[in-house]
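To keep things clear, I will list the structure first and then write my remarks on it.
Heads up, one of the protein chains got dropped from this complex, but the rest are sitting where they should.
Think of it as A, B, C, D, E, F and G in the order they're written, each chain with its own count starting at 1.
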Amino acid sequence: MAYNEILISGFGGQGVMAIGLTLAEAGMSEGMNVSWLPSYGPEMRGGTANCGVVIADSEIISPIVLEPSELIAMNLPSLDKFEPHVKKGGTIFVNESIIQRKVQRGDVRAIYVPSMEIASGIGNMRVANMAMLGAFIKATQLLKYDTIIAMLTQLFTGSKAHLVGLNEEALERGAACVD
Amino acid sequence: MAYNEILISGFGGQGVMAIGLTLAEAGMSEGMNVSWLPSYGPEMRGGTANCGVVIADSEIISPIVLEPSELIAMNLPSLDKFEPHVKKGGTIFVNESIIQRKVQRGDVRAIYVPSMEIASGIGNMRVANMAMLGAFIKATQLLKYDTIIAMLTQLFTGSKAHLVGLNEEALERGAACVD
Amino acid sequence: MAIVYEKSKALTDAEMHYCPGCTHGIIHKLVAETLVDLDVLGKSIGVAPVGCAVFAYDYFNCDMHEAAHGRAPAVATGIKHVLPDRTVFTYQGDGDLAAIGTAEIVHAAMRGEKITTIFVNNAVYGMTGGQMAPTTLVGQKTTTAPFGRSFEHYGAPIRMAELLATIDGAAYIERVTVTTPAHIAKAKRAIKKAFQIQDEGLGFTMVEVLSTCPTNWGMTPVEALSWLNETMIPAFPLSVFRDITKKEK
Amino acid sequence: MAIVYEKSKALTDAEMHYCPGCTHGIIHKLVAETLVDLDVLGKSIGVAPVGCAVFAYDYFNCDMHEAAHGRAPAVATGIKHVLPDRTVFTYQGDGDLAAIGTAEIVHAAMRGEKITTIFVNNAVYGMTGGQMAPTTLVGQKTTTAPFGRSFEHYGAPIRMAELLATIDGAAYIERVTVTTPAHIAKAKRAIKKAFQIQDEGLGFTMVEVLSTCPTNWGMTPVEALSWLNETMIPAFPLSVFRDITKKEK
Amino acid sequence: MAGNVTFRQDRCKGCGLCVHVCPVKIIFLDETVTNRKGYHPATIVEMDRCIACANCARMCPDSIITVERL
Amino acid sequence: MAGNVTFRQDRCKGCGLCVHVCPVKIIFLDETVTNRKGYHPATIVEMDRCIACANCARMCPDSIITVERL
Amino acid sequence: MAKELWKGNEAVAEAAIRAGCRCYFGYPITPQSEIPEYMALHMADTGGVFLQSESEIAAINMVYGASGAGARVMTSSSSPGISLKQEGISYMCGAELPAVIVNVMRGGPGLGTIQPAQGDYFQATRGGGNGDYRLIVLAPATIQEVVDLMQEAFDLADQYRIPVMMLLDGMIGQMMEPVEWTHTPASDLPGKTWATTGTEGKRPPNIINSLFIDPDACNRHNQHLEEKYKKIIENEIKYSINDLVDAEILFVAYGTPSRLARAAARLLGEEGIKAGVFRPISVWPYPYDALREAASQDSVQAVVTVEMSTGQMVDDVRIGVNGVKPVSFIGQAGGVIPSPREVADAAKKALGR
Partner (left out) sequence: MAKELWKGNEAVAEAAIRAGCRCYFGYPITPQSEIPEYMALHMADTGGVFLQSESEIAAINMVYGASGAGARVMTSSSSPGISLKQEGISYMCGAELPAVIVNVMRGGPGLGTIQPAQGDYFQATRGGGNGDYRLIVLAPATIQEVVDLMQEAFDLADQYRIPVMMLLDGMIGQMMEPVEWTHTPASDLPGKTWATTGTEGKRPPNIINSLFIDPDACNRHNQHLEEKYKKIIENEIKYSINDLVDAEILFVAYGTPSRLARAAARLLGEEGIKAGVFRPISVWPYPYDALREAASQDSVQAVVTVEMSTGQMVDDVRIGVNGVKPVSFIGQAGGVIPSPREVADAAKKALGR
């Protein structure tokens, strides 16, 4: 029985909301119940933002993710703020490109993804968040890789079709960070 | 023990509110408890208006006069409307100058005052309401005649001093209608 | 025997509650006659204000909507957008239009709402008993300006026709009065033109009518006419302030 | 070594939250410098709006009062009547002043309130994410006018300086911008003059400043300056619309 | 060019505006009559002098005057 | 008439308005630096060309530029 | 001191001036226009400010500004006008500014009628505006009480930095009763060091504000307000009880209807039925405990709420009585005054007689 409560957190502009939306869409298209709830910090422009995604095969009780089973931390303030709240036995995905420190807790799994290096390697900084997503999918096995690819193919058509490949590559390289 | 609930009702412009105020002021200056509550009809200009005055030597409970012990009816609609509500044994003062009919109830005292004839006799139509007041004071013995005179003397000074006499005369002629 | 003048079919048989000699009644007649003349009575919806004209819904023989104080232009906007082929007018006093309803009239004009506003300016709050209005003249005494409106404290009366004429969406703005038969005839032409421009869909139209309030001015009806002519008109000049049909020619 | 320019003492050390290149920041500076130049900082009370400048109370180094959306002129009126010897100013956006707050600004002007209003016109609702403002240009796209503002539906942008200049209580009304150092210098002079006239007690004063919103216009800050110069100024001509000190001479 | 003028006297408020605008000054308020509203209503005796200009009717705020041309 | 210009770089938002108005075009956004706010701050290398006109400082919305005349 | 006959509305205005109010902003509306009219005539004598605003919204925001600047300030209106002030009242509560707001209630909803009513109880006691906030709401029943509470209203406002509403039914505004003016010595109130009066370069800027963009800060602010409200509940509850001894019926009513209830009690007494009257004077904070205690008295068989509305305070009566006795309601709305006779009948019905 799956009941995953995922928190994705980072600076505005890092694609935090998009990771969450992609997860929710994918969960839904795999027939699961999903919810997505954004939360913007008190700063009205820039600053930190996060979103909680719940993916479950039973009814979703609360869409609010306070004790995530998985945390995707895109920047240091996010890791600092949410690391203590991750469920025992949960997983933390660390954007190690800009987070210098390691996860301190011993009762969670930590996965480090150099998302920006991956993205710049691919030649498009905007796919950094896809690297994080790739790691997430590999580590949790919650969603099918193909579901994401299918979604990307639907999303990018015509002149944007070439983006599918870039995103796919980012997903793969991110996944490769999971051992 | 006095507990008089007086209703004065008529057209706007007939001095209905002034009668009530005079009664209340006089009651107060004789050391009694008083209240004065105006009620204007739904028509915003003209139309019928009334005021309720309570004069009592005990605490005034409600200022709203629904079952008057005394009714001063300045016009026919007022008599029609309030005659049925007068307390048994109460008194109705009828402005017979413009009310053609008689009081129908047998359980109340009726006093008829030709207020406008009195006023025109005195040569000032504005003292018609004083004639009604004179009848009221004579009939109820609730207030002292002198109190009213003293008030009038205070009110009309200088160039208006001559009005005291006119008003006094109206009071007297009204009182004369009470047998 | 030909009838020269009789009560307009666009007025109901209800007796009006206005004070004797109050020119609100004359302005009602002119609006009513216009609705008949232009044959739009059956497709008209009027919006009554809060002010002495609050009961206008009982007097006009067409569909009527009673608005909150000052909001008649917003109500009319709602109606007109639902029923764009209908003739929609508001009838508002100076407290209603030039005080609490300032934003609503300015923005109806800005949007160029295809409505006609009859603005009855009597320099006072009539209904509530003669308080100061934004249009009260400097020095004029009212119950809330018992020593007369002071320029230092309240500025000079606001001239809404002039103010609204700065707005592009306004198609027609004129100020008239009804103190003489000649003025009445002119006021009628202005009102008719405003409704015509509305029906042509050219934009917002307003006729400001200087009106008397004998009761709160403390004058006889006839004195009030003179006071209006002599004292109010200099402060509120009669003129066409905007007419986009002129420009087009 | 002489200091040619440094941050005004009338600004706090708080970092401003405005988007990069937003000219709200420039306008803040001009107001602050004026308060210092006229030596009125210690007797000034500013009124912040609801809009992107909502946090202005954190930036000005004087007493500040945060008003409800559109009501800054009423709040300033309250303050000034209690403290007539103080310098009171409002700082308002175009949504705040020209939409919801229309009645309040018109009547502050009518009463000739001795306050100074800095009116920041950026042709859009910045804070709430780029919705249409009453000052949005015809054809300009916004989140609530996704196909561009249509004249037929919304009329043309409202010109508040021109509108308020019809009011006798207004002592000084000018429209400026801050897109170049020269414009900034001129804007500064206008603001200074407005505060001076306030302190002389001559009436209501307002400086409308055309300002950029790179974020919601979807432009870089430098592009936004050009767009303002080329597209906004023709719709909102820069000029002095009222100056009663001129008449007096 | 004579006219005939009728008043709904029960509705007259005695405001005198019609009196004021009649060019031939034939309208007066009849002090001998008090209508149901308490006013002295407008009336005309010398009807033959009426020129049917309808000034009175156009001016009457209560729309109680009808003017015919004979 | 040379000037000295200092920037509080940690507060710079990299908007480029100062760059835009400098008459001698000596200001540029330093892409090699990312400040704590995530922006590339404005900077000057050829300070000796500065004419101390203070255009940059007057234009900076964030009031982070100080200009001195040497 | 000698008694003088005063009209409610004018007594409100005079009492405010005597209480040190030096600033009035308002917009005319029946049945309270005598308040601004009185202020227009008399405020100038005191060197104070009277300003007729362009609307009720402007008025409350002028009050907001004037209060922030440290003035004793008030506004008044009647029902629809009070509706328009709700945003402003919410702001004042958020920014913790003192002021006195008078509502002379008329019949509603909407334009309703200009006759007296009590249909704005919910709005006054529950906050017609947005967010969690409270006003102190005082509901006098005689003109003398109006006058006495007015001074207290201004003092409470300053003491707690909170707007205080005087909730009058239109009847109290229009009626006249004798008033004895007593001189209350000035209370010992905290100085307004928070006011925006200009720093004079001598202190850091003061800021009047209701914005707390960070939710934690906003929550803390709300908890701070809650604490204040608790203190007010502890200290400022006011009520009166008449004829509770052996009462079978307990009437609950505020304002004028409390006097109708007493008249009804007299009628019932004539029939041998004892009835007491519980009258909340502060309707917020509401005297829940005192009411429950009174209702708990053994003799009481039924609690009957009397209002000039279709039933609003009855919610508070239910909360207070909390099921210890049956609660019923009798009232008329839209300007109609329930008669003592029908109130008495409702009581008999509640007793099953």
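Keep this in mind: a contact is a pair of C-beta atoms (placed from the backbone, for glycine too) under 8 Å apart; a residue touches a chain by one contact, two chains touch by 3 or more.
Since this is a predicted model, take the numbers as computed values, not measurements.
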item	value
Residue among G:G8, G:G48, G:G65 or G:G108 that touches the chain left out of view	G:G108
Sole residue of G:T46, G:T182, G:N235 or G:T310 that reaches the chain not shown, by the stated touch rule	G:T310
Contact partner of the left-out chain, one of G:P80, G:P98 or G:G173	G:P80
Among A:A2, A:M28 or A:I149, the residue in touch with the chain that has been omitted	A:M28
Interface residues of subunit C (partner: the chain not displayed)	12, 41-45, 47, 54-55, 57-58, 60-68, 71, 74-79, 81-83, 86-87, 103-104, 106-107
Contacts of subunit D with the absent chain, listed as residue ranges	50, 54, 66, 68-70, 95, 99-100, 102, 125, 127-129, 131-132, 134, 143-147, 153-154
Those residues of subunit A which, in the complete complex, touch the missing chain	21, 24-25, 28, 33-38, 42, 60-64, 66
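The working rule: only the chains that are shown with their structure count from here on.
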item	value
Chain whose Cα centroid lies nearest the overall Cα centroid	G
Pair sharing more residue contacts (C-beta pairs) when C-E is set against D-G	D-G
Distance from subunit C to subunit A - Cα centre to Cα centre, in angstrom	63
Length of the line joining the C-alpha centres of subunit B and subunit G, rounded to whole Å	34
Sites on subunit D at which at least two other chains make contact	18-19, 103, 106-107
Multi-partner residues of subunit E (at least 2 other chains)	none
